[in-house]
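Every protein chain of the complex appears in place save one, which is left out.
Moving on to chain A:
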Amino acid sequence: MTKDNENKTSEEERISRRRFIKSSGVAVGGLAVGGVIGGLIPWRTEDNKQQRQAANETKNYNQALMFFSQAEFKTVEAATERIFPKDHNGPGAKDLGVPFYIDHQLAGSYGFNSRDYMEPPFFHGEKEQGYQGRLKRREIFRVGLRELQNYSHQKYKKEFSELSTEEQDDILKDFESDKVKLSTISASGFFNMLRGVTLEGLYSDPLYGGNIDMDGWRMRDYPGDQMNYLDVIEEGFKKIEPRSLRDHM
């Protein structure tokens, strides 16, 4: 069986299993399916981990670009991975889909600042007055990524994504501390935005493209979308298998 066929099969199985549960007319919550219903579902013996792996291997049509160029995307992958690197705790930003999350956010209303006050006149203000520029987030990102590249070439004569992790950290620290002077945008402002959307991509509901398979939540024992905590609120710490908004459909 080729790899593609395998994917197809697991996708079909997943769909037909869903359909079965739906059409059975029985509310089956989570995975703890027992008794008659459980006996009718041939896949009930799969444990969680296998299911997750199967889902991962399915082609994710969400993972394509709406906003970034390929080159920009590579820079975003490298930079977000430094902000939240893969380590003994688990996956980093890249494996959690954070770069795709950021791409998708910038393509929509967030990137266009559609619910922010963007009227002129524009004046330079105090830090405590907040952002006063005329550029939208997607424009800031585009400028910021180009400046990240320029600075990499200037300092190390290489693309940002080709630098060693230590060199990448150096570049990011220079942006974070405004050691890099830019004429159009604030280097630290761009860095803080990059850090902010990275955290969003790690920990928002998987429906937005990041936090793939809820592994961002799993790493910190955050249970996601639970209907209630009545049973645990008075107790000591309890590990709970996370659920997402998809489980709510």
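Some notes on this structure:
Quick note on the criterion: contacts are C-beta pairs under 8 Å (C-beta built on N, C-alpha and C of every residue); 3 or more make two chains touch, one makes a residue touch a chain; residues count from 1.
Operating definition for what follows: contacts and distances are computed from a predicted model.
UniProt lists the omitted chain of the complex under the protein name "GMC family oxidoreductase" (options: "Multiple sugar transport system permease protein", "Potassium:proton antiporter", "Amino acid/amide ABC transporter membrane protein 1, HAAT family" or "GMC family oxidoreductase").
The chain not shown here is touched by just one of A:65, A:143 or A:219, and that residue is A:219. In the full complex, chain A makes contact with the omitted chain through residues 82-85, 87, 89, 92, 110, 113-119, 121, 123, 125-132, 169, 172, 176, 195, 198-200, 202-205, 208, 216-217, 219-230, 232-238, 245, 248.
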